[in-house]
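All protein chains but one are shown at their positions in the complex.
For chain A:
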């Protein structure tokens, strides 16, 4: 499998090769080298489906990936669903095609929009997405980064009911709560109940409402100018058909002597893969064949980075507000830290416990680079005195024992200082946060840990 992708230079026949290789260095094979590793490792993709029950989400997912993820599903009746809350259910499937392995995770949200009172029914979903970001953030900041599991949600297919006149209030609120956390792809479900003109009107209506409410759905990236016309044409058509009107089916029916996947009605057969009947093919091509990688990139580069920046800023602002935090583990401003993450925090604490001497660090810090104006003041909008790092450094002294100077850095996790001279560990609450404290009374007190 890999030899096909990897360029092996057969330098065995020098005479023949020399002409050919005269101007040829050979790093054009670099993309292949890159992909060889990825193909070996395999890819992963997490897809979330959200929408009311009965809109055909499971059927669509089965149709997209040609599997049956929901074999043993029990559908609840109305009575049982009265007190149901929104759950998050994950299904994982390993698919292999032409030597490429994909670990597909489908995150299902049964119960969404089903209750009588649907206020904030999207909260479990936003919490789930945030948890995945948080876990990745911790893993990324940790010491062992070799095998980070990426469970972040790469795309959310949101199903809009075709029976209304556009977006309903719950649709709008859901999308507004999630559009900055995940790539939302809105779909019109069960599109076989609408005739083409109705579909057109509904799409226009939905597009207008999305603009009106300022919802940022996933935008298809622009084509390169050097792509061929056919590709550009396809790209244009794709953008104009959003939101996609889809129909799902995994049953094969007979139509005009041909076997197609579709739905059989007395008045005709709806073919799932017929572009004139619905946008299923467009959705599948977009999701799998052309934009899968881009969806992952936008999740990593935009949504995750936003989360991370917010997280860090929240942590620093929280610690500046409460001037004296006695607790060793800073409280992270996240809604539901479950026992998993608590365990993780404890584990990381154990990992990191070995205490090392600060002396060499002190010498390093006295070099020029670090005795500059502290950037934090700029952020907090405070005046910047010169060679000012933090309460510890103001008078030119540091820790009474070893003279440790603040590094001018933020330490969100374990603000501890181990003094090799006093032989004790101190807790630096603001000391490590580089807070300007002109009043000596407010300088961080060294609290024995």
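The rule we apply is simple: a residue touches a chain if its C-beta (ideal position, glycine included) is under 8 Å from a C-beta of that chain, and two chains touch if they have at least 3 such contacts; residues count from 1.
By definition in this document, contacts and distances are computed from a predicted model.
**Q** Between "Fructose-bisphosphate aldolase", "Dynein intermediate chain 2, axonemal-like", "Neuronal-specific septin-3" or "COMM domain-containing protein 5", which matches the UniProt record of the unshown chain?
**A** Its record in UniProt gives the absent chain the protein name "Neuronal-specific septin-3".
**Q** With the missing chain put back, one of A:149, A:251 or A:275 would touch it. Which one?
**A** A:251
**Q** Considering the entire assembly, which residues of chain A contact the chain that has been omitted?
**A** Output for chain A: 2, 6-9, 11-12, 14-15, 17-19, 21-31, 33-40, 43, 62, 64-69, 71-72, 89-100, 102, 141, 143, 145-146, 224, 250-254, 259-261, 264, 284-285, 288-294, 297, 301, 305, 308-309, 312-313, 316, 348-349, 351-356, 360-361, 369-370, 372-373, 375-376, 378-379, 407-418, 432.
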